[in-house]
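With one protein chain held back, the other chains of the complex are shown just where they sit.
Moving on, here comes subunit A:
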Amino acid sequence: MNKIIRFIPLVLFIALGVVLYRGLSLNPQALPSALVGQKVPSFVLTQLLKPDNTLTEKDLQGDIVLLNVWGTWCVYCKYEHPYLVDIAQSGRVALYGLNYKDDRQDAKQWLVDYQNPYQLSIFDPLGKLGIELGVTAAPETFVIDKQGIIRMKHVGPIDGDIWQQKFLPMIEILEQES
């Protein structure tokens, strides 16, 4: 009995070590999205390039959709932009933009200065749809299936590696579903 008791501190120490090792190797910024598995929330907002045209969640349905949250004020949006152009050209997904908390003129100019990879951009100056989607900042990208259900959320910029490792496997699953 006494021998067992002597080993208790060692066991506790190892247990604590395991817990701390796991805790410290987690990325605290990587939060599970509360919206994965749910329908795109309903909204009525205008189109960025055509202020007279309103868009709703129904406009996002029917295709495998990548909804990319962007703004001209966002540094990483510039970084991921060339990758988005590539993705748009590949034609595997419908790439839509959510212009988040931005100025309409600035955003239009941005799309002229660089290339416009988006089939269309939703204009969300107050970030209302952003809150509905649980957006914390730009860039963020949602993968939406043909039924309009959010299947994945990526926080941060997309680049070649992330596209290969995170997006392509998901898109392949969605392509097989239909």
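By definition in this document, contacts are C-beta pairs under 8 Å (C-beta built on N, C-alpha and C of every residue); 3 or more make two chains touch, one makes a residue touch a chain; residues count from 1.
The working rule: contacts and distances are computed from a predicted model.
*Asks:* Between "Nitrous-oxide reductase", "Transport permease protein", "Transmembrane component of ABC transporter" or "Cytochrome c-type biogenesis protein", which matches the UniProt record of the unshown chain?
*Replies:* Its record in UniProt gives the absent chain the protein name "Cytochrome c-type biogenesis protein".
*Asks:* In the full complex, which residues of subunit A touch the absent chain?
*Replies:* 28-29, 31-35, 101, 126-127, 130-137
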